[in-house]
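Okay, structure first, notes after.
Only one protein chain is missing; all other protein chains are in place.
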Amino acid sequence: MSKIAVTSEGPGLDDLVDPRFGRAAGFVIVDLDTMNTSYIDNGQTQVLAQGAGIQAAQLVAGAGVDCVLSGFVGPKAFQALSAVKIKVVQNLDEGMTVREAVKKFKSGAVQYADGPNRGAGR
Amino acid sequence: MREILVISGKGGTGKTSLTGAFAHLASNKIVCDLDVDAPDLHLLLHPHPTHTQAFFSGHVAQIEEKLCTGCGLCASLCRYGAVGFKADSFSIDPLRCEGCKVCVQFCPAGAIHFPEKHCGEHYISSTRFGPMVHARLFPGEANSGRLVTTLKQQARELAKSRGLGLILSDGSPGIGCPVISSLSGANLAVVVTEPTPSGRHDLERVTSLCFHFQIAVAVIINKFDLNPQAAESIEAFCGARGYPVIARLPHDPVVTRAMVEGLVVTELPETDFSKEVGKTWTKIEEIAASLRKQ
Partner (left out) sequence: MIVSIASGKGGTGKTTVAASLARVWERPLVAVDLDVEAPNLHLFLCPQIEETGPAWIETPIVDESKCTFCSACSDLCQFKAISMMGSLVLTFPEMCHGCGGCIAICPQKALSPGRRQLGEISRGHAGGVQFLMGRLRIGEAMSPPLMRQVKTAMNEIAGAGGLDAVIDSPPGVSCPAVNAVMDSDVIVLVTEPTPFGFHDFRLAWEAFAPFGKPMGVVINRAGIGDRQVYSFCAEKEIPVLAEAPYDRAVAEGYSQGRIIADLSPKYRHIFVSLYAKIFELASARLDKGASHA
């Protein structure tokens, strides 16, 4: 596994994890081998009347990640992510930074989700 | 954090009057009016907005007359009957426009614009019962589903930043998009019904929706004395489905009296009715607490 996306309130490793997936402020894309990062702003998705989760899934899939770390991933986003075999780690603790989330992921102290953990549209 | 939502299916069951009283009785909470179609809670809580934000949702198509060649392709593609032809020119009725962008995409003259739609405003306010999140849609505006989501999001952020443990929401009527949006993420739906054919019918529909979204339900039968027999049949229905009936409240003019004074019923001098409302809130808190442990 080389690249993961973490839902984030800001562009860097020291920004807080945004618990939302579809309506996250953005995604920090982390190359696990080099720890190089890039950022995808999710601002355009915020204004969608519906389908934010699907749009966000499209964005991270386009970035070529293998896994998404987030707080809550809804059913449609989950469906879209699993369709392209992107794994999901959800229920990240609130108040965690992106760096801490990545560290936790690397240490293996996470579980891949087998289903969405919240209702639609949240 | 707990989220308790008061809903009713049909309107006029006394949902908002009861939510107002619960807002008075609850502590450490944020009050949220999700009934964005016809918000009324502010008439009891008199909120003072501290933050006002414009609400944009979706887009609306607009034909620029100068560029339009009158080919009529937009009218033939539109599935919503939104493109009209009057006085030798085509125009789009914003109230019928679904915002699908098909006409914009296919217009050979590039004559159709697609601006964002300013649908209303939402507010964070202070009230005598604590902070309140609420909104106002401009008349005839749609998309209250996303506005509901925005309000809930705002209430959650505010609850988090102020360390408040409860979001108490007045939900939308019906069973469509706004209700579905208000239910998502709720821990407990308190359904206010009345012993009328509509009340019973809508109770069944709205509880099916809660079941669909796996949300715990507690039922209040309001105005039960109007038809004790129908009230019993509602109780039997709830019993069969395993929904606790937590209160049977009588039809009492004190509710309208409080409303006329711009107060909630528990703020008036104590009556049998307000005592019952107090007990009802205690039960709601017990149920919500038991859910939390599970």
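Chains: A and B, in written order; residue numbering restarts at 1 for each.
Here is the rule we go by: contacts are C-beta pairs under 8 Å (C-beta built on N, C-alpha and C of every residue); 3 or more make two chains touch, one makes a residue touch a chain.
The structure presented is a predicted model; accordingly, all values stated were derived computationally and were not measured.
All shown chains touched by the missing chain in the whole complex, by label: A, B. Touching the missing chain, out of B:Val102, B:Leu164 or B:Leu268, is residue B:Val102.
In the complete complex, the residue from B:Glu3, B:Asp33, B:Glu141 or B:Glu285 that touches the missing chain is B:Glu141. Across B:Asp37, B:Glu121, B:Glu232 or B:Glu276, the residue that sits in touch with the chain not pictured is B:Asp37. Counting the whole complex, the residues of subunit A in touch with the unshown chain are 48-52, 54-55, 57-58, 61-62, 76, 79-80, 83-84. What subunit B contributes to its contact with the hidden chain is residues 8-13, 16, 36-38, 40, 43, 58-59, 77, 79-81, 95-96, 98-102, 105-106, 137, 139-145, 173-177, 180, 194-198, 201-202, 205, 208-209, 212, 223, 226-227, 230, 251, 253, 256, 259-260, 262.
As a convention for this text, only the chains that are shown with their structure count from here on.
If each chain is reduced to the centroid of its CA atoms, subunit A and subunit B end up 30 Å from each other. Contact residues on subunit A toward subunit B in their complex (touch as defined above): 23, 47, 49-50, 94, 118-122.
Of all residues in subunit B, only 56-58, 99, 116, 143, 145-146, 149, 152-153, 160, 180-181, 183-185, 213 touch subunit A in the complex they form.
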